[in-house]
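Right after this comes subunit A.
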Amino acid sequence: MPISRRSWSVDRRTILKSGALIAAAQITSPFVIRARGETPIRIGMVDPLTGVYAAIAQNEVVGAKYAAEEINKKGGILGRPIELLVEDSANDVGTGVQKTRKLIDRDQVSFIIGDVNSGIAIAMAQVTSEKKVLHVVSGGHTDPITGTSCSWNVFRVCNSTAMDANAIATTLIEKFGKKWYFLTPDYAYGHSVQASFEKILKSAGGTSAASLVPLGTPDYSAYLIQAKAYSPQVLINVMGGGDQVASLKQFVQFGLDKQMAVGGTLFELESIRAVPDGARVGWWTMEWWWDQPGVPHVAEFNAAMKKITGSAATARNWFGYASVQTLAVIANQEKTLDAPKLAHALAGFKLPPEIALQPGAPEYRAGDHELMSTVFVGEAHPPQGDADNMFTVKSPVPGDKAAGPVEESGCKMQWPA
Partner candidate 1 sequence: MNVLEINNVTKRFGNLVAVREVSLNVAKGELCAIIGPNGAGKTTFFNLISGFFPPTSGTIIFDGRDITRLATHQRVARGMARTFQITEIFPELTVFENVRIAAEVAGGYRLRPWINRVEATKVRAHVEGTLKLVALDNRSDRLVGELSHGDQRAAEIAMALALKPHLLLLDEPTAGMGDQETFQISQLIRKLHRDSNYSIVLIEHDMRVVFNLADRVCVLDQGRMLAQGTPKQIAANEAVQAAYLGHAA
Partner candidate 2 sequence: MQSRKLIVLVAIWAVLLLAPYWMAPLGGYTALATRVLVLGLAAMSLNFLLGFTGVLSFGHAAWFGLGAYGAGLTLKHLATSTPLALLAGMLLGGLCGAILGTLIVRRRGVYFAMVTIAFGQVFYYIAFQWSSLTGGDDGLRGFARQPIDLGVFRLDILTDATAFYYFVLSCFALAVAAMGFILRSPFGRTMIAIRENERRSRFLGIPIERHIWIAFTLSCFFMGFAGALYALVNNFADPHGLHYSQSGDFVMMAVMGGMRSFWGPLLGAAVFVVLQDYLSSVTVNWMSFVGLLFILVVLFFPRGLLGFFQRSRA
C-alpha cells in the first residue's frame, strides 16, 4: 500500500498546475487528496510506517485518509478541500521531529497528527507547541502525553495507559485473584502500565512481582520460568506488537494458560491476527471495537474499512479517522484555523456520534485534553463466525470512569498569553 505525496521540485506551484505532471503523480501517488480550485488546508500526519509498529501505523493512516475523503466529499474545512500529508517517522525520534518540522516549515500544514510511538509523540509535541500548531496524538499511549507533559495544543484520541489499566484491573481481580505477575517491556510505556496496575492491585490488597523485558526480546522462556516459579493467578502481559505475539505464543506453548489466567491492557486486533488460534486467549481492553450492535454509524465505518483493507476495522483505523474528523469538525464549528482558538474550543468538546462511533458522546477533557473514550473490556478467543470476531466485549467502561479525576493525571495546563 503505497502512501504517497506529490514530489519535491523546483517550483511546486507551477508543477501542481502542470497537467502532465499531475498525470504522472496519479501513477505514483494515488492517495493524494489534491487541490481543486481552492488552496487546500493541509494536515500533516507523522507515523512509523516502517519498523516494528508499521502494521498499526499504516492502519491509522488508512483511517485518516478515509476521513479526509469523507470530509472533502462534504465540502472540506471552511469550504476549502483538505490535503493529508503523511510522513514516515521510521520509529525514530530524530526522524519524527525532522518530519514534523518539515511539515510545519515547508508544507505549512495547519494541523499535526501522530505518532504511534509515545516517545516520538512527545518529541513532536515539543515542536508543535513551539510552533503553536494544533496537534492530535492519535496512537501514543503513555500517560505523560496528557499528564505531566501535557500542553495546550496537544489532544489525544487513544487512551492513556492508566485508563486501560483502570478499566480492566477490577475485572481481573474479581475474576481470577490478587496474585499477579507482570511481563513488562522495559520502557516508559511498560513502566507506566505496570505502575497503574500495581496501584489498583495494592489498594485491593494484592501482591505482585514483575519481569522487565528488553524490547525486541525473541525468547521469553527465562521470564516465563520466573513467572511460573511465582505461581501467580494472573499473568499481566504488557508487551506490545511482535513482542506480545512471541511472548503469548510461548506462554501457550509452555502450557501456562492452563495454570494461570493471562490478561493486560492492549491486545490489539492487529496482534490477535498475528498469533495462531491457540494463543488467542486472555482478558484485555480494546480501545475501539468494530462489532457494536446498536451503536449508530459503526457498521458503516466498518464496512468502509473492510472495503479498503479487506478486513474488519481496527481501533487504529478509528484513531486515524477520529483524529482527522476532530480537526475538521472543530475548525468548521469555530470557522477559523487559529490554533489557540481551536484548542480552547476543543477543551471539553463532545464528539458527535458519527465520529465517536461508540456509546455515549466522549469529550476531550478540558483538564488534560484526553478523549474520554469508552474502554471495551473483554476476552480474546479464536474466530467465531466472522474471521475478525476474535474478541468478545464483556463490559464497556465509560472513559471518564476509567480515567479517574483529572487531578491525578499530573497535568498542569498552561495556555499561551
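In picking the candidates, the idea was that all candidates are chains of the complex that A comes from, given by their letters.
In this text, contacts are C-beta pairs under 8 Å (C-beta built on N, C-alpha and C of every residue); 3 or more make two chains touch, one makes a residue touch a chain; residues count from 1.
Owing to the predicted nature of the structure, the values given are computational and were not obtained by experimental measurement.
Touching subunit A in this complex, out of the candidates 1 or 2, is candidate 2. The residues of subunit A lying in touch with candidate 2 in their complex are 1-5, 7-12, 28-29, 49-50, 58, 85, 87-88, 90, 92-95, 97-99, 101-102, 105-106, 118-119, 122-123, 126, 130, 142, 186-189, 191, 214-215.
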